[in-house]
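Notes follow the structure.
Every protein chain but one is kept in place in this view of the complex.
Order of writing sets the chain letters: A and B. Residues in each chain are counted from 1.
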Amino acid sequence: MSNEYKLIGKDFVPPDITGKVTGKAKYAEDFRADGMVFARMYTSPMAHGKVTSINTEQAEAMEGVVGILTAEDVPEVTAPDAAILTNTPAYIGDPILAIAAETEQICEDAMATIEVEIEPLPFVTDPLDSLVDGGPNARTEGNAYARSREGSGFQTIKWSQQQVDDFRAGKEPTGDFVSEWSYGDLDNSFAEAELVIEEPFVTIGYAHMSMEPRTAMAYWQNGTCYVHGSSQSQSYFMPGLARMLGVETKDVVLISENTGGGFGSKIGAYPIAALPGYFSKKIGRPVQLRVTREQEYYMGSARVGFQGWIKMGFGADGKITASDVFIIEDIGPNATGGDASSAGGAISMVYDPSAMRFRGLPVLTNTTPRGAQRGPGQNQIAAVMAPIMDKAAKVLGIDRVEIRKINSTNNDTIVYADRRPVTSAYMDEALQQGADMFDWQNRKNQPKKKGKKVRGLGVGQGYHSAGATGFDGLVRLTPDGKLHIHSGVGNLGTYSFASTSRAAAEVLKCDWERCEIHRGNTENHLPWSSYQAGSVTIFSHTRTNYVAAMDALDKMKRIAAQTMGGEPGDYDIDGQRVFLIEDPAQGMSYGAIAARAIQLGGDYSGAVYPDDIHEITQRAVQNIAGSGLIGVAKDNLHQEGVIPGLAVAFCEIELDLETGKYDILDYVGIAECGTVIHPKGLAQQMKGGAVWGMGMAGLERHVYDPQNGLPANIGYHQCGIPTYLDVPSVTKTDAVNIADPQNPFGARGIGEPAMGCSVAALQSAISDALDGHIFGRTPISPDMVVNHVMGRDQSFLPLQTNNF
Amino acid sequence: MDIATYKDDVWGQEVLNGVSWDLLWLVIVLAFIFIAGHAIYETTRKRAQKPSSKGARVNRHEAIDRLFHWVMAGSVFVLLITGIFPIIGLNFAWLEIHWIAGIILTIVVVFHILRSFTQDLSSMALGPSDLKEALDETVKPGKYSPAQKSMHMVVSILTLLVIGSGLIMFLQIETPWWERPNSLSEATLGLVFFVHGISTLGLIGVICLHIYFGLRPEKLFYTRSMIKGWISREELNAHHDQQRWNPDETT
Partner (left out) sequence: MASFDVMPEVQLFQPAELDDALKLADELGSDGWLLGGGQDTYGWLKDRAKQPRAMIDLNGIEALQGIRKTDDGMEIGAATILRDIIRNEDINRDYSLLSQAASRVASPQIRNVGTLGGNLSQDTRCWYYRRGLDCYRAGGNICYADGPQSMNREHAVIGASRCVAVSPSDTATALLALDATMVAENTEGQRVLAAEDFFVGPNTHITQMTALKPGEILSAIRIPKKWASQRFYWEKVADRDVWDFALVSIAVSMAMDGNKIADSRFVCGGVACTPHRLTNVEQAVRGRTLSNESADAVAPLASEGCKPLNYNHFKLPLMENLVRRAMRG
């Protein structure tokens, strides 16, 4: 594509903005249907147990109560998978039953009369407590769960007290683990190292904190289940939802116009989204389940926590020779994780050690189910690595930015255990751009201490793979001359559904005002799309819209040639016209082309379509066939190697040694995500990611009472999300903006690294302010700083997790 | 009126919380109804002439036993005041005084039990013959009447219950010697609270009667004996069978 884009790289007003600022945007709970009733859930008060009896007699007799749904009414699942409703709850808040009534108040009045007897089972909230010999298992089937291509299953893994004690003391773990990968000659690489650093670490998990709880409303019409849900993705959500509802994908309609945040917790269909469907079927009325804030904290997913040990080898020149990492990951009750191996992958990508080993041990706990959260694994390890890199720089006498540049990912970097290339990478350039913008050299020479306050400078790096392929694009030109871009991309608040749609308009040189995006409802005929997670959307859907638009372009030229003579190659487009290159006055408007396509039928009108497109796209095409010129294609563009999304951040803090508090004085974030598609959207991603990273670095964490399995954080206040005054008033961002060769527009994704670089930079800055002290823990709270400065022990055990 | 109160435990399952303190008023009312009834009955009853306290004296309670009694009485009063007043809305910092008094009570009760083995246990033992004795006005008791033995028995059981449950509760609070262990299940803790509460209520009832009888004119000499140690020979003759209890004379 040309560098002279009309739309790509330019700001625009995404079509959903007006609704969001006026309050007119509709979310799942804003919808009503005739005869609709409300449902509320009864959830487990126990961290692990077995329901022995349920008495709903009184509730059922109450006026206004319409029905009760229990585990017997929904499909049974096999542990550790999450059920819609369960009789063997494995965490506090695990849904047991639901009541439907004319009003929510009646639901809750009825709920107060429900008697559920539960036999308690052993439970655990800290993986190390389960791992130690004689410790409780979170599931009766075992305490660890391995997922691999070779097979998945429960295991029971125990370490001796001595092994746990040694691990807590910072020694290399010697207990069993379940997964391992490596490359290079680890022993030799460590032997060659000038400096070896070993550090234990903890990153405590915490809630996804979606502002919109996972509310859903459902009803059935002629065998089709209509679900108004809250989902990150649109089309990608469908097959899973259909599977959970026990119907075919074609028999489900998902309406999700706006989503109040998902952050990884609403990627694909989640069980509770299917509850209203089952309930509606049972009672024959539309049902809306509005999940409460408290329940959202119980079941709304959380970041995986790490307890680990890392050993890094550095050459005298600062080059990382070897990395050995062992991670116990807290995978909650449903064995949802995988963050640890991703963390290993991130080490490989960002720090490029010549040899590396990863060992992982996923341990079950009776805490909130875990799920991918922005940079799952990559961001935890970014936080861990930043102070370690700083320590190495200090010992080796190298500038802290320089040591990162020495190890920076570039176009020749080979990553991961399977030693794959990258599509392109410019970490060095990002670091330099950030250092210049932040004025690193000058700042680092400023005096550090002023009374009881001390300045700290931090630099952090973030990474996540940022692209996926194989999804479909669908565009349609109608006789009124409009370009309709059908997008199965979910609207999770990043505007990516809109910015990627502009790729089609760019290809077809169509004025943005003459484009209409169709999205948010299966009945808007949406193609098969990616999952709006893993930072893939920008890369994936600029490609899908590109291939669909190219298909349309090809058809437009063929129609022009067919109608006006000559070959398709004789024609070009501009100004909403297809014209003869040799005589631009001769041409057809887009409207005329579309009308002609309808007349011609066949692949022009969508009556015929490629057979490699997904069944969801096929149905969409079938439904709009004959309404215009159809451009539809699967993204079969060339793609090989890892598609990196990279980001760096610099920050300066002023830390108060007497209170343990710090102010973030300045922050610079640089994205390395190929071509910038939507500058304001990117800036928002970088700023939002920065705030999130600041929360992870200093505020957010799960806290569980281990004696009773109780979660302390079940509300916004307790969860400690950063507020306006906890973040810098100005967050500066920019991008490297060098095109990636494997995207037609040069774009890669950025969502997740935007946060990873922030948490890393802040951890680095805190460490710098405290003369290089490594807490080895997120978050670092004021009490930890005070205790450290005053030479007092910390309150918690080394490597303890889910604690204050 | 409930006997017990219930609460949800940490996992929302219903467990005992303790006794229902509404019963306090019931106990007090019942005790006073009994007292009033008894007082009326006694005033209508023909009574033998009160024996003189003059003349020779015999030893009824040794000093150490009297000391025990009054220390126990004092600690029980402190325990009742510190335990009950906050419940009825008279707030003050009661907990430390309560457990200190509880320890004192425990010590003196243990002392009393140990000492009792050196004493004539049978004089306080309640047996089938006591029932007969109680019903036959012509039979005089030994050192203690069936009513006194019954009172002692009831007080002993209630005191042991209140001490036993109190000690368990004591182990569950923070003291200078240990931290809160939170080691009992809430159901067990509720049961302990219930036992402590119900035995306290029982004690309040019997203490009301004990005081009442102790202050009744015809029994006042027993109270005096608990203060001064002696009763008169005449009182002994009037109320006791010297075949069964023949104490030494004292000055």
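Going forward, a residue touches a chain if its C-beta (ideal position, glycine included) is under 8 Å from a C-beta of that chain, and two chains touch if they have at least 3 such contacts.
Small disclaimer: the values here were computed from a predicted structure and weren't measured.
Trainee: Looking beyond the chains shown, say which of B:17, B:75 or B:232 touches the absent one.
Mentor: Here the residue in touch with the unshown chain is B:17.
Trainee: So which of B:193, B:221 or B:245 would be touching the chain we can't see?
Mentor: Of these options, the touching residue for the absent chain is B:193.
Trainee: Can you work out which residue in A:37, A:71, A:84 or A:111 touches the chain that's missing from view?
Mentor: A:111
Trainee: Which listed residue (A:527, A:631 or A:722) would be found touching the missing chain in the intact complex?
Mentor: Within the whole complex, the residue contacting the unshown chain is A:722.
Trainee: Tell me, which residues in chain B touch the chain that this view leaves out?
Mentor: Listed in rising order, the touching residues are 7-10, 12, 17-18, 86, 91-95, 172-174, 179-182, 186, 189-190, 193.
Trainee: In the full complex, which residues of chain A touch the absent chain?
Mentor: The missing chain touches chain A at positions 40-45, 92-93, 104-105, 107-109, 111-112, 114, 292-295, 658-661, 698-699, 703-708, 710, 712, 714, 717-718, 720, 722-726, 781-784, 786-787, 790, 792, 795-796, 803-804.
Quick note on the criterion: only the chains that are shown with their structure count from here on.
Trainee: Per the centroid of Cα atoms for each chain, what is the distance between chain A and chain B, given in Å?
Mentor: Centre-to-centre distance between chain A and chain B: 70 Å.
Trainee: Can you list the residues on chain B that touch chain A in the complex?
Mentor: Result: residues 10-13, 182 of chain B touch chain A.
Trainee: Could you please specify the touching residues of chain A with respect to chain B in the complex?
Mentor: Contacts found on chain A: 45-46, 49, 117-118, 120, 707-708, 710.
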